[in-house]
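Left out: one protein chain. Kept in place: all the others.
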Amino acid sequence: MLQIFSLDKENKFKRSENPADIAELLANGAKGVFWVDIEDLTEREIEVLANVFQFHPLAIDDCVKSNSYPKIDDFEKYLFLIFHAVNFSGPTNEFTHSEVDIFLGANFLVTIHQGPIRSIDVQREKCERNAPLYLGKNPDFLLHSMLTQLADNYIPILADIDDNMEELEDLILLEPSKEVMHQIFKMRKVVLQIRRTLGPQRDTIFQLSRGMYPEIPKKSLIYYRDIYDHMYRVYEMAEMYRDLVAGIMDLYVSVITHQQSDQQHQTNTVMKTLTIMTAIFLPLTVITGIYGMNFQHMPELNWEFGYFGVLGLMMIVGFSLFAFFKHKRWI
Amino acid sequence: MLQIFSLDKENKFKRSENPADIAELLANGAKGVFWVDIEDLTEREIEVLANVFQFHPLAIDDCVKSNSYPKIDDFEKYLFLIFHAVNFSGPTNEFTHSEVDIFLGANFLVTIHQGPIRSIDVQREKCERNAPLYLGKNPDFLLHSMLTQLADNYIPILADIDDNMEELEDLILLEPSKEVMHQIFKMRKVVLQIRRTLGPQRDTIFQLSRGMYPEIPKKSLIYYRDIYDHMYRVYEMAEMYRDLVAGIMDLYVSVITHQQSDQQHQTNTVMKTLTIMTAIFLPLTVITGIYGMNFQHMPELNWEFGYFGVLGLMMIVGFSLFAFFKHKRWI
Amino acid sequence: MLQIFSLDKENKFKRSENPADIAELLANGAKGVFWVDIEDLTEREIEVLANVFQFHPLAIDDCVKSNSYPKIDDFEKYLFLIFHAVNFSGPTNEFTHSEVDIFLGANFLVTIHQGPIRSIDVQREKCERNAPLYLGKNPDFLLHSMLTQLADNYIPILADIDDNMEELEDLILLEPSKEVMHQIFKMRKVVLQIRRTLGPQRDTIFQLSRGMYPEIPKKSLIYYRDIYDHMYRVYEMAEMYRDLVAGIMDLYVSVITHQQSDQQHQTNTVMKTLTIMTAIFLPLTVITGIYGMNFQHMPELNWEFGYFGVLGLMMIVGFSLFAFFKHKRWI
Amino acid sequence: MLQIFSLDKENKFKRSENPADIAELLANGAKGVFWVDIEDLTEREIEVLANVFQFHPLAIDDCVKSNSYPKIDDFEKYLFLIFHAVNFSGPTNEFTHSEVDIFLGANFLVTIHQGPIRSIDVQREKCERNAPLYLGKNPDFLLHSMLTQLADNYIPILADIDDNMEELEDLILLEPSKEVMHQIFKMRKVVLQIRRTLGPQRDTIFQLSRGMYPEIPKKSLIYYRDIYDHMYRVYEMAEMYRDLVAGIMDLYVSVITHQQSDQQHQTNTVMKTLTIMTAIFLPLTVITGIYGMNFQHMPELNWEFGYFGVLGLMMIVGFSLFAFFKHKRWI
Partner (left out) sequence: MLQIFSLDKENKFKRSENPADIAELLANGAKGVFWVDIEDLTEREIEVLANVFQFHPLAIDDCVKSNSYPKIDDFEKYLFLIFHAVNFSGPTNEFTHSEVDIFLGANFLVTIHQGPIRSIDVQREKCERNAPLYLGKNPDFLLHSMLTQLADNYIPILADIDDNMEELEDLILLEPSKEVMHQIFKMRKVVLQIRRTLGPQRDTIFQLSRGMYPEIPKKSLIYYRDIYDHMYRVYEMAEMYRDLVAGIMDLYVSVITHQQSDQQHQTNTVMKTLTIMTAIFLPLTVITGIYGMNFQHMPELNWEFGYFGVLGLMMIVGFSLFAFFKHKRWI
């Protein structure tokens, strides 16, 4: 679906879906700025890009593939940029990003994406409400506004990660489970993905802010530097989170190891109890067994105090063993 | 085996295996482009390289050794490139690469490799089908087409690694076995090998794309930059996978450690059961043993309620011990 | 709350809260230096920044957001700096930092912060006590004095970390608990935060010390280089602590593992005792049981030395088993 | 021991041990190239270096110390290089290196080493066999030939490491022993040593290949670049092995941990068997004990079916306990 946004002759917002309008707008040159937004590129739109705008086949190819790396290409008559709109679902730790391809010409901006992108919807509404501001100036103003939208998307993501991290830290100390470990691993993945998406975008913005491209006027540079500063900060935070995730993994392993150590200690306590009971009562059983034998000639059986003597012997044996274990500090 | 591909006088595709043709084609100069493909370098082909093309001995040496590092050498009259064609078998996590040596001259391209290479076979078919396109222009067009083929080989490899990684992640959480660990290690190896093969190739392509070599005309540079962008992206992904493999190893160890902790917990439970049974019934055995002794003088034996008294005593002892363990929360 | 510090006509310290004074002071130009300190930015103060000082909207935006990254922006007529005042509570290992936004113009210094900052309070007192020194010179002298204060705050933090580290090291070797591990993790976090806050500040100071900005005269550069040297050293120490924290985590895990190994050893000792007792006395119980059976035809019962024979047999059995375990080195 | 190799007047190989010849050869200038090889530097040879060649004291000092770092020093009239000849014993994982000090002048090459070095012996034999080739040209040809020898020594070392690595990988999966672990650690050491020796040598060769030194003519540069390429590749491989050794250590720990987990599982199985046997038979012992007591008043003893009743009771108790453990899935 292709949409064209421009100002009509009374400086009013005008929305068209007719590709034929583009040629006319292009011919206007610097007088009129327009924005073409393409959602879900089909043969018809590719036709427009190739024939009306006469974009380079390699750039169009990148738009079609839609799994490209963020970058900036200078085709002299226009700039071609690839950006990523990001999305993060805190509860499930799922990070997704979708490509936004941008062409910036002398008097036009073309954006191409698959499915709706929130940042672009927001930008469209802004245009509708305040058309002269966005469509009356150089198209780089439109670009800057959109890039700011895209860059600001990272802020809540990092806040979510920060929350999740603290939660995980607490969970690890309270009840470290396999699920927690899996969450940590997923977070590691997310942080790596953010770094990977962010790094080249930051570099791209940096290039834009250096005043190398005539499409971007000098006085706008500070705005791009501002986006760059934001991205730089987010990147540094992602770096820090990467380190922290490694730290939290170590924390997890150490907590589990500690827990193991505690359980081993408990095992020892239980084992000692068992051993003491066995070591005291088994010998006594043997003693009672001896005097329970039915031999005809067992002198002790006829002794007057034989019974009490044996009871005494059993007590001595029992207490000796008890004292022995006490001495060994098992009790 | 040496094959020569060129255009005949009617601009038709011509295939020859006669090295003698080369001298003639070389003499044609810029008028005719030709491609010499050499599979399995033997003395005869080395002869051709050294005497007909008069390539530098060091370059020929690199071709013969066939375990060289990707690089680019500028011998003024021609460029010498070493590339690696890669191959990955997902199910067994085996990564292999084979060397492709390339000479790019003013009107010729020479490729040398051991055994058939899919990318080169594909390129040959393309040439046959569309000879004027590939053999009618500057030979760098042929080179660019071939390098694109070689670079595109990495894409499915990374997709396979991604799949394997997710599979391993699931396996680790379900049933972490020694075999899984071995798979992780093998994947680590593969990712390291990809990085090692990819890094210098990316740098080589970068040099090609900078317009330093007269063999590559200005207007082709953007195509090399495109290959470079692809390679850069693949390299970055390989970097990310390296981090992820490290993460998955940590995940494995933590899952196993967790499992150990669970088993230790179970050990404790079993041990407690054993200890309780022993601690309750062994003393009772001793009591019954005592009154099973055959002494003549055992007053209790004659008491009227001695038997029931002892039964009661046993119950008291048993319940006391049971209560004790209950109190200690072992039950 | 907005406060204006300047020299009155008799070179005395003058303190005002009236924003209207600013316009006048600004008009004085290089003749009079003044410092505006703003605590807790409200609409009224933003008004002053925007309309009286006419600062760039992006800079004011950074002041309002107050979660910005340390940086330096050159707006030609003035410099805009973001710094972080740091605070560390040793006992709880809590690290906090609060933003200080600074504008440095030809004859003014503006500082903006939320809540009171100790370094700024100290500077204000210094100004009161020695007004001509701080308000009679170029405003960069005031800036330098304040930055030195902010930089010096790191020194006691690192000393505290050093102390905590040694304490943790001792604790780990004495009684490694889960709490110790948590402390280590928190310290890791603190060190990472310090690095993250420090790095860009160090770079900012470096830029100031290179003489790029007309606001900072040549002869002051050495003072900024001195701050830079301090910050560099602190950063290097933070780097070292990061390595040490990683080392201390390894130490912890190894101590716990060692402890586990010791407990396992103890388990083995206890188990052996249990097994020996059981293995010696259970067979004896069976022997006594046999001769305690009430069969009518048991020839041994009538033997004259049957009883002593059995006692002898039991001793032989007992000693044999004892010797057997002795031989196996279990005792 | 000092040996001088040169061409005599009939272009024949000439070998001398007389230091006095050197002065004469030096005086010849560019007409005659000669090579002085010094094994085991003594006072007499140091004398020659200092007085005849007039080398700088610092360079001679480095030769004497013989534990120097690979480097290149330009003393204007000659180059001073330090290289390391390497040696690796695969079976014992022992890596050794010995220093080779080289002076390269306008018409001479001086090599100094302790004990025989295989690469230098090989070079000497080459000279003898083909004297005009090596001694008739610029001395840098001799140097290049020798450096190639030294660089090629690394190739079999890496092949050995690769073999050892694969062997260790198999051993770890089959029977991970303490000895295997020690082997891994030794391999790590070797890889680190190779990197450390290799890095500065690679950089030295790089400097030689850049055409900065008049001693090395332009047309030789490609040969040095070739050595550099080899060294670069070896260095990259050493880097990869370093990563792999870290991976193999992780593999080892995970295999051992897995093994522990298996053993723990077995412990649980054994424990359950023990507990079941004890829990079933101890209560039965108590029952039989009760009816083995000798009280005069035990009503059950006179019941006609008392005996069979008790046997039945014992069976019920036994089967109930068995069923209980079956229910708990311990059997």
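Every chain is named by a letter (A, B, C and D) in the order it is written, and numbering of its residues begins at 1.
Just so we're on the same page, a contact is a pair of C-beta atoms (placed from the backbone, for glycine too) under 8 Å apart; a residue touches a chain by one contact, two chains touch by 3 or more.
All of these numbers come straight from a predicted model, not from anything done at the bench.
Colleague: Could you tell me which of C:Q54, C:N130, C:Q264 or C:N302 touches the chain that is not displayed?
Modeller: C:Q264
Colleague: Of the residues D:G32, D:G105, D:P139 or D:G289, I need the one that contacts the missing chain.
Modeller: Answering carefully, the residue with contact to the hidden chain is D:G289.
Colleague: Please output the residues of chain C touching the missing chain, sorted low to high.
Modeller: 169, 173, 222-223, 225-226, 229, 232-233, 236-237, 240, 243-244, 247-248, 250-251, 253-255, 257-258, 260-261, 264-265, 267-268, 271-272, 274-275, 278-279, 282-283, 285-286, 289-290, 292-298, 330
Colleague: Go through chain D and note every residue touching the omitted chain.
Modeller: For chain D, the residues touching the absent chain are 56, 58, 68-69, 71, 73, 176-178, 181-182, 185, 188-189, 192-193, 196, 199-200, 249, 252-253, 256-257, 259-260, 263-264, 266-267, 270-271, 273-274, 277-278, 281-282, 284-285, 287-289, 291-294, 298, 300-307, 310-311, 314.
Assume only the chains that are shown with their structure count from here on.
Colleague: I'd like the Å distance between the centres of chain B and chain C, where a centre is the mean of that chain's Cα atoms.
Modeller: Here the centre of chain C sits 39 Å away from the centre of chain B.
Colleague: Check each residue of chain A and list the ones that touch at least two other chains.
Modeller: Those would be 253, 257, 260, 264, 267, 271, 274, 278, 282, 285, 289, 292-294, 298.
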